[in-house]
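One structure, pasted below without further comment.
Removed from the display is one protein chain of the complex; every other protein chain stays in position.
Up next is subunit A:
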Amino acid sequence: MRVERGESGPTLCPTTLSSVRLAWPFSFRRVPGSPPQQGSTRMQAMLKQRSGVRAAQPGRRAVQIRAVAAPVKAASASKTPLVTPEVAKDLYYDMVLGREFEEMCAQMYYRGKMFGFVHLYSGQEAVSTGVIRLLRQDDHVVSTYRDHVHALSKNVPAREVMAELFGKKTGCCRGQGGSMHMFSAKYNVLGGYAFIGEGIPVGLGAAFQSKYRRDVLGDEKSDSVTCSFFGDGTCNVGQFYESLNMAALYKLPHIFVVENNLWAIGMSHLRATSRTSGDHDPHIYKKGPAFGMPGVHVDGMDVLKVRQVAQEAIERARRGEGPTLIEAETYRFRGHSLADPDELRSKEEKARYLERDPIPQLKKYMLEHGLATEAEIKELEAKVMEVVEDSVKFAEESPKPERGQLLENVFADPRGFGIAEDGRYRYQMPGFSSGTAIVS
């Protein structure tokens, strides 16, 4: 199923209204666009209309609301776009790459080219693109099993990711990791973890290393930051809290990015997480200040908003001011994994978020602000398709791992297999390089 990208932009909905809340004295620059007066009166009218509708009858009547820019984007007379054309195109390309790659994965899975648990990111691209495209190559990214797009945003070649998914030896992890364990030493993607929460401390370790390099080893230029991505479900895992505490305590350059898509397989966030005091809903971003770091809630379906928030968090971290907790409200258009029947989420909820698809939003923004022409956008999309199709071809044609790979990466130092009866190290025995040596 390909996600239809319509021309209509985002629908006004209650959650968007309340979606930018800040639990910290934090300056949030507003997106210029519609003139203030018009926006607010229109907004008020619509609110009245909507609440009127709700109050009038229990069953909801379909209300035709014309698309407007997100309401918090009020006011400023300046029509300067938030980003340059180059950046806008880069963001668009990255999001479309993420989307097309994931949709291709779905096709390949159902055609029997990849197996096991495959968790697709479709719908959440604004978070990955919004954050990761701001990072340098020496910055680190840690993710969970929903990691394909994080790797792609970090510049890991699509070929290597697809080949890994096909289980070929040309994959980024030689076919040994698979969908849930994407690693890249070159682009500093530290995984890919199957157990949610277990990657966050690893991210902290990378941030610790960055600080250590500066404070202990005296490398003044060491200011790399680490971003750990995880979901709403992870926010109930103990390691999340252990990590929040240590990150704030040691003032580590680490950014916690919560991709709150409201669902942990079939468990709704509202059923799994207790409400923060005085609130109607459980707010994850409010847990930041409890540990001594700013907590920010952002519309995770809007790549420019995510980017703004991420920019500030990254700069804070680089300056040595410590961690930030970002809660991005987002949604996955597909089930938890390709094996998930996805029966619990309501059609209305899915439809609501489909209308907030980040890719058409950005496209509209680019066209409105003259950041790209239709032709240029089409060119970007065509380029993406080329890359994705090439990655499939590459993966198909790549060889499978040989038996000899079996024992190769178990130990960094193969002496760890021990000493055999004849006094030689086991890795020196014949058969080791063909994976047939007896090593235990």
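Going forward, contacts are C-beta pairs under 8 Å (C-beta built on N, C-alpha and C of every residue); 3 or more make two chains touch, one makes a residue touch a chain; residues count from 1.
Following the convention adopted for this analysis, contacts and distances are computed from a predicted model.
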Listed names "Molecular chaperone MKKS", "Centromere protein I", "pyruvate dehydrogenase (acetyl-transferring)" or "Mitochondrial import receptor subunit TOM40-1", with the criterion being the UniProt name of the chain not displayed = "pyruvate dehydrogenase (acetyl-transferring)"
Specify the residue from the set A:L249, A:L270 or A:A339 that touches the hidden chain.
-> A:L249
Of the listed residues A:F183, A:W263, A:Y365 or A:F432, which contacts the missing chain in the full complex?
-> A:F183
Which listed residue (A:E198, A:E376 or A:D390) would be found touching the missing chain in the intact complex?
-> A:E198
For subunit A, enumerate the residues touching the unshown chain of the complex.
-> 140, 142, 171-177, 181, 183-185, 190-195, 198, 200-213, 215-217, 238-239, 242-243, 245-246, 249-250, 408-413, 415-423, 425-426, 439-440
